[in-house]
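Only one protein chain is missing from this complex, and each of the others stays in its spot.
And then chain A:
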Amino acid sequence: MGWIGETMDSIKSLQIRQVLTQAVSLGMIVTSALIIWKALMCITGSESPVVVVLSGSMEPGFKRGDILFLHMSKDPIRAGEIVVFNVDGREIPIVHRVIKVHERQDTGEVDVLTKGDNNYGDDRLLYAHGQLWLQRHHIMGRAVGFLPYVGWVTIIMTEKPIIKYILIGALGLLVITSKD
């Protein structure tokens, strides 16, 4: 009898150990993703280091589904740079090019006007009512790098949430059922 009890115990402990390892490895995946994201935030100085292009207003340079890497340094903003900005009263940030800059002599504050390469007119129509210029605090970062197509993954997932759930479910199942 002692022998059977021992085996039962060993099986039980093995299962618990396996479940624990799987939980730990799942936790590792999630936390390492978080670590990478937060590290990117620290390095780039931008609150969202990577953005997905959602509209065609910068075509043919940036198409829908491309991703941009942002950098927010202390350097002053200059004409020609592609900046990501938030307008008061708008949820989604916009990626457009700076066409006019006026920098104050005394305070160093800037007035910036932007335009999408593919748009006919400048962005004053997109700004808050009566707003003529963007200031420094509207700007989240400037685009420094570019990777095509990768952003489609997030666009599809936000527009078709069912695919997201299927994907998460399948991955979860895989992690749980996988041996060693």
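As a convention for this text, contacts are C-beta pairs under 8 Å (C-beta built on N, C-alpha and C of every residue); 3 or more make two chains touch, one makes a residue touch a chain; residues count from 1.
Following the convention adopted for this analysis, contacts and distances are computed from a predicted model.
The chain not displayed here is annotated in its UniProt record as "Signal peptidase complex subunit 3", chosen from "Trm112p-like protein", "Translation machinery-associated protein 22", "Signal peptidase complex subunit 3" or "Large ribosomal subunit protein mL50". Touching the missing chain, out of A:E6, A:E47 or A:E103, is residue A:E103.
Contacts to the hidden chain, counted on chain A, fall at residues 60-62, 76, 78-82, 97, 99-105, 108, 111, 115, 117, 122, 143-148, 174, 178.
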